[in-house]
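Since the structure comes first, as structure tokens, the remarks are kept for the end.
Only a single protein chain was left out; the remaining protein chains are all shown in position.
Our next item is subunit A:
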Amino acid sequence: MPPMKASNWQSLRGELDGRRGVQYWRSLEELAEQPKFAEFLADEFPRWHALWEAPVARRRVLKLMAASLALAGLTGCENQPEERIVPYVDMPEGLTPGIPRQYATSALIDGYAHGVLAQTHEGRPVKLEGNPEHPSTLGACDIFSQASVLSLYDPDRASAVKQRGHVAPYRNFLTDLQSQRRAWSASQGEGLAIVTGSLTSPSELAQLQALLARWPRARWHRHVAVDRGSLYDGTQQLFGTTVEPVYRFERARVVVSLDADFLQSQPGFLRYARDLMAGRRPRDNDNALTRLYVAEATPTITGSVADHRLRLRADRIEILARQLATALGIAGLKASEPALDDAWLSAVADDLRRQAPDVALVAGDQQPAAVHAIVQAINHRLGAYGNTVTAIEPVDASHRAMPLAALVEAMRAGDIDSLIVMGSNPAYNAPGELGFAEACGQVPWRCHFGETFDETARLMHWHIPATHPLETWSDARAHDGTISLLQPMIRPLHGGLTSLQFYRGLLDGVEGDPRELLMAFWRERDGNGDFEARWRRWLHDGMIADSAAAPGSVAPQPNWQNALPESAPTDAELVLQLSPDPALWDGRHANNGWLQELPRPLTKLTWDNALLIAPALAEARGLGEGDVVRLAVGERHVEVPVYILPGMPDDSVTLTLGHGRPGAGHVAEGIGSDAYRLQRVATRWAMPASLEATGEHRELATTQNHHAIEDRDLIRVASLETYRNNPRFAQHEIPHESLYPEPWPAERKSQYAWGMVIDLSSCIGCNACVTACQAENNIPIVGPEEVKRGREMHWIRIDRYFEGPLDDPQLVFQPVTCMHCENAPCEYVCPVGATQHTASGLNAMVYNRCVGTRYCSQNCPYKVRRFNWFQYTGQEATYSLPKAVQNPEVTVRAEGVMEKCTYCVQRIMRRTLDAELEGRGLNEGELQTACQQTCPTRAIVFGDLNREDSEVARLKEHPLHYAMLANLNVRPRTTYLAAVTNPNPALESSTTAMAVDQATHKARTTVGHYTPSAPSTDTSGGQRA
């Protein structure tokens, strides 16, 4: 507000003189009755502006007085939420304290909605499950969604509005914003730049568009660390229009992936895993299995479940794509180099031709646009479009924005006056070459809106905390475009704002009610009447049913081949591939302890990232696991320990992103090396690099140290052909039965007999079950030092073995839970009887009886028991979890106590008691363990063996069914279905050889007895020294 000018004094005096009676004035400005004062008032108190202006009526005065009197006492209370809360004196219908409730909402996976059901205990969300109705999840749940509950209660979350690092009230921000807005209005937004992350929310997009309409010269930039830009560019080049392909793998007979980890890291991965593996399960369909070919550099879970995996450096994938396209009759693609692998190429091409149009090719998001164009061209040529592939408009609207590089340039040039960063963290996860952080200094007004006070927030003048998705009213779209809703499970713990509120602040300078903002958007969009009922329906479903994007029809442009850029030269000696971390993704989950401690599917590394190198490279450079190397890209370098991963190309190394965050919080502090520092702007995902040993050594926190299966028949695999010839190949003869009579379990008569079957044909090793178990069963995290000592606490683990040649082995996954042996070896050795068998077949742990002799673990052949070596929970723990996240139905274990998988006994008890109270039997499928419920591929089947119609009882009779270590006569209740692969007979590969060997149960000599700490391929001993 402008100060008074001297020339006004005269008129002021005159003004006062002219008045009669008692007159109060608040300031000289008011006295002057300048129009600017009115404007100032409107700005300062926008909400009360109308009230201020309204004439004062007698009735109104009385009303206000009465209200003031009535509300005076409330000032001592905490601010009440503006929405209706649940008053327990007046119990809502159907709510009983102690009974958890489920609400449909969505979790955001890099912006894409995964429909979830949030389980809340007395208004406190503790567990997310997949929403069975939602097309992206179909009831399954991924690790990120599961772990987001922990992030909700993260004490390091942004807790207040901050101005230059100091806590400030939000209204200060609005006041400051006011002058900015005026400036923007004056210049039509010139110099204003908005950076967003991925943007799939229709309502947010509308707000953003409104904002850009208000200030048309403002610039909109995107920054998504792991984006799909090259896919959009590729489809643009091919079809002339940007599309997002959505796959229907259940219709495919042959699937080819070119460096695409679509079972783990592409939008829709849960659904894709479900669809693909449904066609690869002999238990449902044993006459034909979907065949999967994968060509990739870094081994991924997709490559691990493939029938044929081609080890290929990331920058050579494009050559393979060109050659494959040429082999399939797409002319005009230059593929100058000799075929990379003739046999592979022709076998894949033949298979694709034979099975067209029931085929699907997928290209990795980190591959250049040309690969995407070629792959989609092949899909189109083979008739996959409309069958296994549908093209929809891109779900993520941020692809329309300008890239970040342009903004940094403008910032450097001083063209940007105001910078608003929303839901993105470019200061950490932009390519290091870009130098975003330095360029930031050039911008006079900077503001950050996000969930955490992260690296970017620290650079900004203003930081506005955003709500966690579980505190938010919002919407988002799923991988197929389905509109999904987010509703809050809990009042914002730290008073954050939803995105819509923040946009409202930007646009109008006011806060707005988060629910009203969202409803208003949809009410307007919905148009016709009875919106409320529909709204309630949508909220109940967690989404708007049948709102998937309509498939468009696409056709390649003529001569699209010519538009493709030349393939990059591939003569680099060593190529560094950067890839998102399977657990931390782009680094946003770095402060989440569950994810930090989640063993990565292939490396079983926790906490740290390591440079993945091939055994041959390790041998050539004399490197062992944990040896620190200096990895250099151009002038930038990081020092990082190496991890030797068989299956890596010999001339390629891989480093995962998301580690080494300086500003994530206490959990992430000092963990890992920041790979973004090496990232280039032009070629972000694969670049020439060099490495040299530093002579240092760092011990890595891995949960599995031995990688060969030592010819033991723990995992049984055969090819489809073998399976057809000998369906009972997995049945191995047990050498000798027990000499003693078997009292158990015949004497244990019970209504139920719980059992579990794990289908190794389905398991993709994605870890969803591990996180689900952690969330459900209050499993603590122990930190890197304890993991290094072999003390991780996961109740379910996924064993991963390499089979075959050292350089290019097959991988197999095997989830291992407590086997609940009928002749449990743990039970008879416990001196205090702390582990006992229940009548229904559970091997139960009595925590308060346990004294911690650990004899049970010593005697467990499966080693599934976990011990609380220290106080891992509560305040004393190094990594204590917030109490609020703990499932109230599961005991929190104390120091010195053994624990293990219980088959989710709390769920068993709740469901069986519910059924009993209702006087009925338990329905099949009503009771699910946490791991089973969350499994995207339905690999885990749990149920009652006493029921003849239960799926688990049916599978126990299946010819593929076998019990691990059955010869010990421990009679495990958790058993397995042998894996069946479907290799192409035209490719004589290790898979076939392995399968044949497995079937005939011969000793093999090619098993890679592999010792990671030594560069040699030591066949003796076999474990880490």
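Simple rule for what comes next: contacts are C-beta pairs under 8 Å (C-beta built on N, C-alpha and C of every residue); 3 or more make two chains touch, one makes a residue touch a chain; residues count from 1.
Keep this in mind: contacts and distances are computed from a predicted model.
Engineer: UniProt name of the unshown chain, from "Quinol:cytochrome c oxidoreductase quinone-binding subunit 1", "WG repeat protein", "Right handed beta helix domain-containing protein" or "ABC transporter permease"?
Structural biologist: The UniProt record for the chain left out of view names it "Quinol:cytochrome c oxidoreductase quinone-binding subunit 1".
Engineer: Looking beyond the chains shown, say which of A:Thr241, A:Gln704, A:Thr838 or A:Gln906 touches the absent one.
Structural biologist: Only one listed residue reaches the unshown chain, and that is A:Gln704.
Engineer: Among A:Gly414, A:Pro444, A:Gly634 or A:Gly790, which one is in touch with the chain left out?
Structural biologist: Counting the whole complex, the residue in contact with the absent chain is A:Gly790.
Engineer: Just name the one of A:Trp445, A:Tyr862, A:Tyr903 or A:Phe942 that touches the chain not displayed here.
Structural biologist: Only one of A:Trp445, A:Tyr862, A:Tyr903 or A:Phe942 touches the chain omitted from view, namely A:Tyr862.
Engineer: From the list A:Arg181, A:His399, A:Arg800 or A:His820, which touches the chain that is not on show?
Structural biologist: Only one listed residue reaches the unshown chain, and that is A:Arg800.
Engineer: Touching the hidden chain in the complete assembly: which of A:Arg164, A:Arg712, A:Arg728 or A:Lys883 does that?
Structural biologist: Once the missing chain is taken into account, the touching residue is A:Arg712.
Engineer: To test your reading of the contact rule: which positions on subunit A touch the chain that is missing from view?
Structural biologist: Interface with the chain not displayed, on the subunit A side: 704-712, 714, 735, 786, 789-791, 797, 799-801, 814, 816, 825, 828-833, 849-855, 857-859, 861-863, 865-871, 894-898, 965, 968, 970, 1020-1025.
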